[in-house]
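Note that one protein chain of the assembly has been removed; the remaining protein chains are unaltered in position.
Labels for the chains are A and B, by order of writing; each one numbers its residues from 1.
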Amino acid sequence: MDYAWDFGAINRYWSVLWNGLVVTFQLAGISLLAGLALGLFVGMMRFAKSPVLTWPAAVYIEVFRNSPVLVQLVWFYYAFPVLIDTTMSAFMAAVLALSFNTSAFSAELFRGGIQSIDTGQWEAGRALGMRGPTLMRRIILPQAIRRMIPPLTGRAIELTKMTALASTIAVPELLYQGKLINAVTFRPIETYTVVAVIYLVLLWSGTLLVDRVERRLGRSDAWNR
Amino acid sequence: MESVTPVLTLEGIHKTFGGHHVLKGIDLEIRTGQTVVIIGASGSGKSTLLRCINFLEHPDAGRVLLAGEPIGRTVRGRSGERLVVHERELSEVRRRVGMVFQHFNLFPHMTAVQNVMEGPTSVLRLSREEAHARAHENLAKVGLSDKADQYPSRLSGGQQQRVAIARALAMQPDVMLFDEPTSALDPELVGEVLLVMRDLSVEGMTMVVVTHEMGFAFAAADHVIFLHEGLVHEEGSPEAVLREPQRERTRTFLRGLEHL
Partner (left out) sequence: MNGTTWDFSVVWENLPMLARGLVGSLQITFVALLFGLLLGLLVAPLRMSALRSLRMPANVYINIFRATPPLVLLFWFFYAFPILIGVRFRPYEAAVVTLSLQSGAFFAEVFRAGIQSVERGQWEASRALGMGYLRLMRRIILPQAFKRMVLAFFERAIELFKTTTLVSTIAFADLLYEATVLVNQTFRPLEIYTAVAAIYILVITAASVGVRGLERRMARSDA
């Protein structure tokens, strides 16, 4: 390789990258919380008895799972404001798109988690005289949530990867900052390599964390079945 | 000590599962302090019958009476009579009727003592101190005081089932239902559970037990019912039904069990 690598050129722009990283975390954090909350709600709807609730929830889930994230981002930034006749910041549009996207995936997760609880648990609770809300709160949800933590952390990592797409609609997250630096320094190799490495370190350590969490959950009090 | 008041009465209980008529009209009367053992082949409906008592299965027809009071209302609809029970009433019923399951169904995210405390705190609304005291009492009763702070995963099958019995007892029920309580246990663990059940019976607890354990039936039962294809085929004292069965099917069934 006879290219002269020169990381010095982008050395002065670490603060720019840092600002981008902060926005990445903000975007991911807010979208995750909103997405999980919404996902729980939609998951409960999906799991309800009446078709009036389950059908819209099912459609919602299919729409947001079966459309590409970038399309969702672009739609919320360019199309949605026209629909509701308002202007919207790019960050807001990104939060909306990523939250709805996350909610659709986590709704399935919640449903799966609750349905994975053995029916015997429901029966034992009822046999003691417990009613619906108490049964959910004391017996079902504590067990279900524990099972959902590994796939949910997986979702969090996927979400963090998706934040890079927000650069397309000019949200000043990490990749966008990279683009800015490249525009100034004309050194795409160093710039994009550094950006890639930062993401790599961030997400790889994230997956290692997930593995550790999974193993610890599996170990302590090791519930059977 | 038996009394004459029937604590539990079943009248004309029918239950169908997707086309299959499992219970074809069961009448039963259980008096306070009695231990009733129900035997029968798989598919005879014995578990279903038990589960109809605390409405984990909802009877399609017939009535269930607790201490003479019918549970729910019989509603006359287009397709005949239906039993309608409200959830609140069910909750009341289940406080008075305890159940022990074949697969224990302990709450895995709680320790033994927490499992036993759960009913009293969540349902009976006792204070934590009261519930705790009661839980320890019942764990002692089943011989597991030293395992109070263990999680179910660390207990043997027999120990788990005994905790399950303590959990049901903590509700101070009028009737205890046992759905094949030892069928899922390794043979060497069966005895410790049957011992606890026998003690309960001797102390005067009203019990309805579905089981294959004939030894228990002989030792503890006041009344044995043989269920065949959804109907009471033969019933009587343990000596009568198990030693000198009058009817052919009963004899065939018991002979089959001898191979176990």
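In this text, a contact is a pair of C-beta atoms (placed from the backbone, for glycine too) under 8 Å apart; a residue touches a chain by one contact, two chains touch by 3 or more.
Note that the structure is predicted; figures quoted are calculated from it, not measured.
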Chains shown that the absent chain touches, full complex: A
Given A:N19, A:T134 or A:T168, the one touching the chain that is not displayed: A:T168
Touch with the omitted chain, as defined above, among A:L33, A:A48 or A:I189: A:I189
Contact partner of the left-out chain, one of A:I117, A:V184 or A:L203: A:L203
Sole contact to the chain not displayed, among A:A48, A:V71 or A:L209: A:V71
Touch list for chain A against the chain that is not drawn: 1, 3, 62-63, 66-72, 74-75, 78-79, 82-85, 161-165, 167-168, 175, 178-179, 182, 188-189, 191-193, 195-196, 199-200, 203-204, 207
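The rule is short, and it goes like this: only the chains that are shown with their structure count from here on.
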Inter-chain centre distance, chain A versus chain B - centres from mean C-alpha coordinates, in Å: 47
Chain A to chain B touching residues, read off their complex: 118, 120-121, 123-124, 126-132, 134, 138-139, 142-143, 146, 221-225
Interface residues, chain B side, partner chain A - complex: 54, 56, 87-88, 90-95, 98-99, 101, 103, 105-109, 118-119, 122-123, 151-153, 164, 167-168, 171
